[in-house]
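Okay, handing you the structure first.
With one protein chain removed, the remaining protein chains of the complex are shown where they sit.
Should a chain be cited, it is by its letter among A, B and C, assigned in written order, with residues numbered from 1 in that chain.
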Amino acid sequence: MRVASEQIEFRSDVTVELVRHSASDADVLFAARVSTQGEQTLEAASSGVEASERDRGLINYLMRDRHGSPFEHNSLTFYVQAPIFVFREFMRHRIASYNEESGRYRELRPVFYVPGPERKLVQVGKPGAYEFEDGTPEQTALVHDEVVAVCTQAYESYQRMLEAGVAREVARAVLPVTLYSSMYVTMNARSLMNFLSLRTKREGTHFPSFPQREIEMVAEKMEDLWKPLMPMTADTFDQNGRVAP
Amino acid sequence: MRVASEQIEFRSDVTVELVRHSASDADVLFAARVSTQGEQTLEAASSGVEASERDRGLINYLMRDRHGSPFEHNSLTFYVQAPIFVFREFMRHRIASYNEESGRYRELRPVFYVPGPERKLVQVGKPGAYEFEDGTPEQTALVHDEVVAVCTQAYESYQRMLEAGVAREVARAVLPVTLYSSMYVTMNARSLMNFLSLRTKREGTHFPSFPQREIEMVAEKMEDLWKPLMPMTADTFDQNGRVAP
Amino acid sequence: MRVASEQIEFRSDVTVELVRHSASDADVLFAARVSTQGEQTLEAASSGVEASERDRGLINYLMRDRHGSPFEHNSLTFYVQAPIFVFREFMRHRIASYNEESGRYRELRPVFYVPGPERKLVQVGKPGAYEFEDGTPEQTALVHDEVVAVCTQAYESYQRMLEAGVAREVARAVLPVTLYSSMYVTMNARSLMNFLSLRTKREGTHFPSFPQREIEMVAEKMEDLWKPLMPMTADTFDQNGRVAP
Partner (left out) sequence: MRVASEQIEFRSDVTVELVRHSASDADVLFAARVSTQGEQTLEAASSGVEASERDRGLINYLMRDRHGSPFEHNSLTFYVQAPIFVFREFMRHRIASYNEESGRYRELRPVFYVPGPERKLVQVGKPGAYEFEDGTPEQTALVHDEVVAVCTQAYESYQRMLEAGVAREVARAVLPVTLYSSMYVTMNARSLMNFLSLRTKREGTHFPSFPQREIEMVAEKMEDLWKPLMPMTADTFDQNGRVAP
């Protein structure tokens, strides 16, 4: 066995780091004012002037009337660690750039997501409007034990195949979707707001959305990192029902 | 146990069906001729005229000089059944529309991909230019047995959690990436050619590409279904090094 | 003079024709049901079953909760004739495929848009919420005469340069943005609904939108051609505030 089962790690969190960004409320304003003022914009753009309170009205107007393009001239790169089943949902968002850890090019590490004690486990209601309730202690224990057991068996199996000389891309077939992966993702604020509108259900949301809790955990961390960079944009997003422009 | 382990199905193939299409060489020609001839195009477009051999030159010119947009005015919808690890690669292609079976909305069926005897199992060479060789009989047997054992255990675990009232989206965490899924995917011919250029290594390919065999199996089936619909486009794609325009 | 000024044509309309389509409410349903039902979908998809009234609820649910992807597995190709200033706005919509008449490859025909008598000419109110009012008879006559005079002079100038052997791509520089052009555009219903939500202000629209009248004329014709193909989708779009899913 190349990895002893005690080396297998189980976690109940996701991590998001902001690797690089070029994003500010001022950029939104400069882009918007190209439409209405033309060339004088550039001097202001290069002078590093910050957005002021009297600019809030323009940002609110752009958000409310869905003039979305001024929110695109910026860029945020996140490094995300989360289980594969989260990345499967994440990558359905097509207005973004991705590079994910590859099971073809490297041996995948034995780190698995197991739902933590606060994860609501029981789904009630009807399709499209499911609510979640706490699991009983027995359900919580069952989920923990099943995930640990299956992942341990699967990872040991993966290791046996690698040891026998089987290609990584073949051996990984047995690994469960709760395996952690990691990726770089780059988005602009408009695309991020669309992501947040669908993958969180924070207060004030105009349209209903029922994200799986684990992708919502990622989305909340992304939002918390983005908000201080573009506070007026984030505020007006909230105030307009969290509908992406 | 809601599903006895003998009910679990193992397959070594992928399936692709062409559900709907609106795609022909004539459409490419009509679109291209809007640029050069303007209004008279439409009469021809609605008369159902087929592309003739003397049109081949124009299609070849569009392909060679990468005038890509005339290849976009068409649509192909495929229904694909393949393991999750194939869909993970597939959905990195962003110029396409997807609807995939959801593990949140339905109980996933116990069908798993296991590499067949002809699947080359051993990877040699260096990253970026791996070659694959046949596995030994021992390796082939090992892979089969490991995949069957882990998938069976995982699916039984999934069933135990569902029986205990755990939500589908939680219980599915234990399922391996070799589980079959199914999806609708809609693409135009330009996007399809880009997909084929990266996911097949058929003869005549100008740029090197090293797709995983399982997504190549899907790509080959898609190509075989597409070719008769747009034979001149497919031919000139081959003759120009299989570089998408 | 290669074209006598009396050959110059002035029009006050736009034209939209539906060249090809593969679009139905049933396609939306099949795609949505892949998520929840998996494989049985395909048999129904190929049997040509139409959407029934009891399917309306599912389409309404998809629209309301912004499950947009099922509305993408279809395709509509329009042939549009409109002035250049309309195409300039149209092509800002990036989820679409375009082929437009080229002033580099062909001599442009002398057809110009001139606002008709019903075009409201006077803009009142403030930026972002302009209203339009009828022009006076003097204003209407002025606009007509100015457009006719400038376009005639410009087209004669274009002709003089072509006659002198100047390249088409250079000579066209003098042509006004009210010159007619023509294009093929292919979109799916989701992208079309986004276009309609921003380029029409029909009754019931949830978010305010202030399209220029001429692109709205194009959008209305596109909507009228699309509606009979996907009546349930079009109805639920209206009933949900004309917000694209």
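Just so we're on the same page, a residue touches a chain if its C-beta (ideal position, glycine included) is under 8 Å from a C-beta of that chain, and two chains touch if they have at least 3 such contacts.
Predicted model, so just to flag it, every value in this text is computed and none were measured.
Chemist: Quick check: which displayed chains does the absent chain contact?
Modeler: Among the chains that are shown, those touched by the missing chain are A, B, C.
Chemist: Quick one: which of A:Phe10, A:Tyr79, A:Tyr130 or A:Phe210 touches the chain that's been left out?
Modeler: The one listed residue touching the chain not shown is A:Tyr79.
Chemist: Touching residues of chain B against the unshown chain: what are they?
Modeler: Contact residues on chain B toward the absent chain are 36, 61, 64-66, 69, 92, 127-128, 197-198, 207-210, 243.
Chemist: On chain A, what residues meet the omitted chain?
Modeler: 17, 19-22, 27, 30-32, 34-39, 41-42, 45-46, 69-70, 72-75, 77, 79, 81, 97-102, 105-106, 109, 182-184, 186, 188
Chemist: For chain C, enumerate the residues touching the unshown chain of the complex.
Modeler: Interface residues of chain C facing the absent chain: 83-85, 87-88, 91-92, 94, 98, 103-105, 113-115, 119, 121-123, 127, 130, 132, 135, 138-139, 142-143, 146-147, 149-151, 153-154, 157, 160-161, 164-178, 212.
As a working rule, only the chains that are shown with their structure count from here on.
Chemist: How far is the middle of chain A from the middle of chain C, if each middle is the mean of its Cα atoms, in Å?
Modeler: So the centre of chain A lies 35 Å away from the centre of chain C.
Chemist: Using mean C-alpha positions as chain centres, tell me how far chain B is from chain C in Å, no decimals.
Modeler: 33
Chemist: What is the distance in Å between the mean C-alpha positions of chain A and chain B?
Modeler: 26
Chemist: Please set out, as single numbers or ranges, the residues of chain C touching at least two other chains.
Modeler: 36, 69
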